[in-house]
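What you see is the complex with one protein chain gone and the rest in place.
We call the chains A, B and C, going by the order they appear; numbering starts again at 1 in every chain.
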Amino acid sequence: MSAPALQAAAALPVRPRPARGSAWLRRDLREIALVGVTIATVLVVGAFHRDFMSLQNLRFMMLGCVVLSLLSLGQTVVIATRGIDLSVAPVLGLSAMVTGLMAQTGGLPLYGAFAIALAIGLVLGTLNGLLVARLAIPPIITTLGTYSLYSGLIFLYSDGTQVDSVPHAYATLGNGVVASVLPVPIPVLVLGIVLLLMWFIIGHTRFGRAVLAIGNNQAAAYNAGIPVTITQVGAYTISGVLAALAGLMFLSYTGSATVTTGTGDHMELQSIAVALIGGTAIAGGRGNALGTVLGSLFLSVILTALVFVHVPPIWYSAGEGVMILLAVTAGRGARA
Amino acid sequence: MPGTVAQAGSASSGTYRASDIVKSYGSVPVLKGLSVSLHPGRIHTTMGENGAGKSTLFKVMAGLVQPNGGTLHLDDAPLLLSSPHEAHLHGIYLVPQEPALMPELTVAETMFVGQLPTTGRWRRIDWSAMRARAQEALHALGLDIDVDAQSRRLSIAQQQQVECAKALLRGCRVILFDEPTSPLTTHEVDRLFSTMRRLRGEGYTLAFISHRMDEVLDISDDISVLRDGALVDSVERPEFDRTRLLSQMVGREMRTIPRRSWSSATTEAVLTVDGLAHAPSFAEVGFTLHRGEILGLAGLVGAGRTEIAETIFGLRRCDAGSVVLDGAPITGLPTHEIIRKGLVYAPEDRARHGAVLPMTIAQNVSAGLIERVRRRWGLMDRDDEDRIGAEAVSQYRVRCAGTDQTLRELSGGNQQKVVFGKWMGLSPAVAILDEPTRGVDVGAKDEIYELIEARARAGTAILVISSEMEELVRLCDRILSIYEGRIVAELHGDGITPERLGRSYLSHAGLGAAA
Amino acid sequence: MTQTIIRGARSLRAAVAALPLLLGTALAGHAADIDTSKPIKVAMVPKLVGLSVFKANEQGAQTAAKALNIDFLYTGPVTASAQGQVDVFNSLIARRFNVITTTSNNPTQLAPALRRARKQGIKVVSYDSDVSPDARDFFIQNTDYAAFGKALVESVAKYTGPDAKIAILSSTPDATIQNEWIKALTAYMKATYPKMQIVTTQYGQSSPSQSLTAGLNILQANPDVTGIIAPDGAAEVGAAAAVQKLGRTGKVAVGGCSDPDSIRQYVKSGIIKESPLWDEVKEGELVMYVARLAANNAIQRNGTFTAGDLGSFTAKDGVIVFSTPLIFNAGNIDQYKF
Partner (left out) sequence: MSGGRNDVTARRGASRRLPLGNWERALLVLLVLLTLGLVAAVPGFYPGFGDFLALSENFLPFGLVALGLTTVILTGGIDLSVGTTASLAAIVMAELWTGLHLSIWIAALLGVASGALLGLVNGLIITRLRTEPLIATLATSFIYGSIATALAGDNPPSGFPDSFNRLGTGAIGGILPYQIVLFGVLAAFFSALISRSAFGRKVVMIGYNTEAARYAGIRVDRIVTLSYVISGTTAALAGIVLAAYYSAVRPDMGSILLLSTITTVVLGGVSIFGGDGSIAGVVIAVLLLGMLRQGMLIAGFSDMVTTMVTGAILLGAIALKNLFAGRGTGLATLLRRLRIRPAATT
């Protein structure tokens, strides 16, 4: 396209804006694809196994992805800054353990549990952020170190005990529905609210865009006046808070917490996998909340489908691995 | 926030003074108390050899670097800049040589990074206002760039233009350009200068750094010459004098650059390229290179010259055509075999492609063909490697403390000499040199030209890709002009003049008169 | 005899009475009969620290250790890994402990380290999950495998009928003790309830969340399943929670083994009618008695011995069966806190 000379440009009328649809479609391709593949899986498996499509199963597949989604949303923000947070697993475990034990033995009210979980996430996440942003320790090393430290805290606090049951209010939070006329499980509602919040933060606030700008080019972001340190710390804080919230949701949903909650299931690797499937770029600069939650839902649907088609359980993790590869390579094809 | 050129208002302010600026890195002084002043409605050029302190001065003035001493005054008010952002707030903007990309973001967002407009009680990003204003600013500068495009799709020239628009969007009145023209083609430089002139007309305070004498004389109102961190000369139009400026820069009498009187070119063909194509960069490229010949490839950046070189070198897929080296086809061979057969390529971007800066001189020199380092017990003999490195250092006159110094510590010119040493040590049959003096100061340029000529005399056929006409005119026996991926003209012997050269590839761009 | 006990277990009184009865001639021995003059150092190494089941063992062990003049240490790895246990063993060897007691993460990996310990004169007593027989002096088996297999089947069979479709939710595919139980329960099922059918076997990796997911999946994918046998602590809780979440209380019976604290709510809500286990606290006490006796060389690989208030036990090839299954139900569960 030949460019007009500057003098001529002044006289040019402001051209109509280029259709934004195409560009937006291009960027939202992954979400559309994820929704498509998820629905296709439900329909195909549902055609052979009616129960797979039952409202109840659909609800449980959604419920099953809540904890991992919360964790992955935080992971998304951190990876978008070009970081990584391995410590989400012990933060989840610690939050579940502390609130769980206090609820089990001391009858901690639910709002208190929220406050404590948030405080734990805030402190531990911020510590990660400060180590990364202020001491310039690479994120993978920082969170590897704090992974050990935070795991130790779980043992210190629990002193070898575990949570077996939670008060009624917690069980309701984890298992109840919003209202009998509106049979949406409360955890799904919680996830919905967090998703909305994260969607807004990442896509429509200065902080969120600063996160992406830092992931794109940290030096340029600094030069443009973005408060890099604060933003980075903020990203890890969000990750910590969401991990702690995930811990509380885990506790409420399963009614239990042990010293291996989170770390035993390698939740940190799971959350990274989900973020990647959801379209977050491991090199930073790209990531969105909706994609992550869709990725998590997709994973939940696929893993449930494997049970329905009677794939032996030992192959579930292989299925997960294959999906990561497919998602990442397919994602690149779509963007090229 | 004043958003566009139209709103920028009249030129009543914007005098920016830097006085007695002192800056040193560790114990190395870079700026030794120098002062410059920029005025609204004028274009100020800072010249000087590499290492003279030009970039550091600009960085100090833009808040990127904190000086050890000295003061800044904007409109006679003292100024303390602790960050570039603060400079922006005071209306001072530095356009870097290669603007830092935000590859995943849209053009519009890139322009507003750090100052995204918000709306409403929730202070959410006002995307539509942002896109509209970004588009407006680009249009006002006569630029046709899609604001919704991903930034990764912009060329370097487009990125610079976007940077200009960013400065305007931030309401900056003082715009500093750090060597903006070196990655640009002549055509793009013209576009940039038009923009600068327009801004000058509107009373903006402009300053830029350049090595290219022609463009400096063309556009400047004031010129400061820096040498070794001090101001050695300061002139106002019309008292410009090319020879004086040059000699001030290098501190000695500059030899004029005549065309070489001799030629080592033979008629023995070493490299024959026929019908070479790589979609979509270039097609039907064919030429023959002779032993001892220096052949130039002229053209705009993006014309496909680098792509041609990289295809010959086996770094890119070859869609059609053939390359024959010394009678043997090398088409489509992997790079390491091409090197072994005697063809080497020194890329234009040293830091990214040409050298490994954290490694030592000796290691960089031996990197060209690690196999040539002698083995002991199957391991590389370090003494031999040192010897190879030392040979290159002395032969190519690399100024360094030793072969174990890392390349990062060397100046651009010396880095380039090491890259030369790496390839020329192989005594290649063909050497392709892509922008061999990019980022090299004037004095070192001469040395590099001499090295190239010496190599040609030793029988190597040399293909030089350059955007500097002077360079091509001085060096080449023959020049091919490339336009949009095709060879459009061939100049040789006395037919080589800057005017003809310019016309040969610019006329196709419809801007021949500019040359 | 076992038959009697299981039937008896249905009544609270019988269950409480059963244990000491079974443990042999009650109140025959006292700690005083055991030479406790020399203090010894005994370590208890669970699969990992931080699980209530093992904590219950510790609770009993602590009590007994005091009475037996034992310098007691409860230590273990932070993840359920054999490497972690081996590291702990090595440190105990270096610190010259007299007896190491352990429940193993797996039978084979720990053997070399324990053999090394034995070579240095340290007595090794395994409990709960055994290690290779040549790597320990004594193994305290929770219950007889066949009896426990039977108890597991019975814990659901009574409520599902003899031709039910049953799912099994275990911990991991290679968990020794679970596999022994599954083997025993399958054999018993084949013999006693030939029409009963095991439709699927899933694994919860001993993780509450994965067990829950697996439980939900079993019930969703196999709607005709009316009973789940989950012979693992986390698995039983997961299966019960799945039944509760799906609202199938009363339609699907869950049985398995788990410590009473974690299943209390499900037993009370009727999802779990019966759940066989053994008294973990008392088992911990027995472990210390055996440790003391082994250190004193006052116990034979084949023979009987008396363990204080616990009664007398028989060792056969170094294996000591601790008790017959103790069956928790809504009536008796509140008497056990661990």
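One rule holds in what follows: a contact is a pair of C-beta atoms (placed from the backbone, for glycine too) under 8 Å apart; a residue touches a chain by one contact, two chains touch by 3 or more.
Every value quoted in this text rests on a predicted model; they were computed, and no experiment measured them.
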Omitted chain: which shown chains does it touch? A, B, C
Cross-chain touch to the chain not pictured, restricted to B:Leu89, B:Met213, B:Met359 or B:Ala454, is B:Met359
Of the residues B:Gly14, B:Pro180, B:Gly229 or B:Gly368, which one touches the chain left out of the display? B:Gly368
Only one of B:Gly201, B:Gly286 or B:Pro334 touches the unshown chain, namely B:Pro334
Candidate in contact with the missing chain, chosen from A:Val35, A:Leu58, A:Met102 or A:Leu144: A:Leu144
Hey, which of C:Ala56, C:Ala82, C:Leu152 or C:Val319 is the one touching the hidden chain? C:Ala82
Pick out the residues on chain A that sit against the missing chain. 84, 130-131, 133-138, 140-142, 144-149, 151-152, 155-156, 229, 269, 272-273, 276, 282-283, 312, 314-322, 324-325, 328-329, 332
In terms of residues, what is the contact footprint of the unshown chain on chain C? 49, 75-79, 81-84, 86-88, 90-91, 94-96, 106-112, 116, 132, 173-174, 179
By the contact criterion defined above, which parts of chain B meet the unshown chain? Give residue numbers in ascending order. 22, 24, 68-71, 315, 334-336, 338-339, 345, 347, 352-359, 362-363, 366-371, 373, 378-380, 382, 386-387, 389-390, 393-394, 397, 399-404, 409-411, 414, 422
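What we mean here is this: only the chains that are shown with their structure count from here on.
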Connecting every touching chain pair, does the picture come out as line, ring, star, complete or other? line
Chain closest to the middle [Cα centroid of all protein chains]: A
Measuring centre to centre with CA averages, how many angstrom lie between chain A and chain B? 43
List the centre-to-centre spacing of chain B and chain C in whole Å, with centres computed as mean CA coordinates. 75
Multi-partner residues of chain C (at least 2 other chains): none
Junction residues of chain A, two or more chains touched: none
Chain C residues touching chain A - in the complex, by the definition given at the top: 48-52, 54-55, 58, 74, 78-80, 173, 200, 202-203, 205-210, 212-214, 216-218, 220-221, 223, 234, 237-238, 241, 244-246, 261-265
Residue ranges of chain A in contact with chain B within the complex: 1-10, 12, 14-15, 17-18, 20, 23, 200, 203-206, 209-210, 212-213, 215-217, 219-226, 281, 285-286
Chain A residues touching chain C in their complex are 49, 51-52, 54, 56-57, 60, 63-64, 67, 151-152, 154-155, 158, 160-162, 164-165, 175, 250, 253-261, 263-265, 303-304, 307-308, 310, 313-314
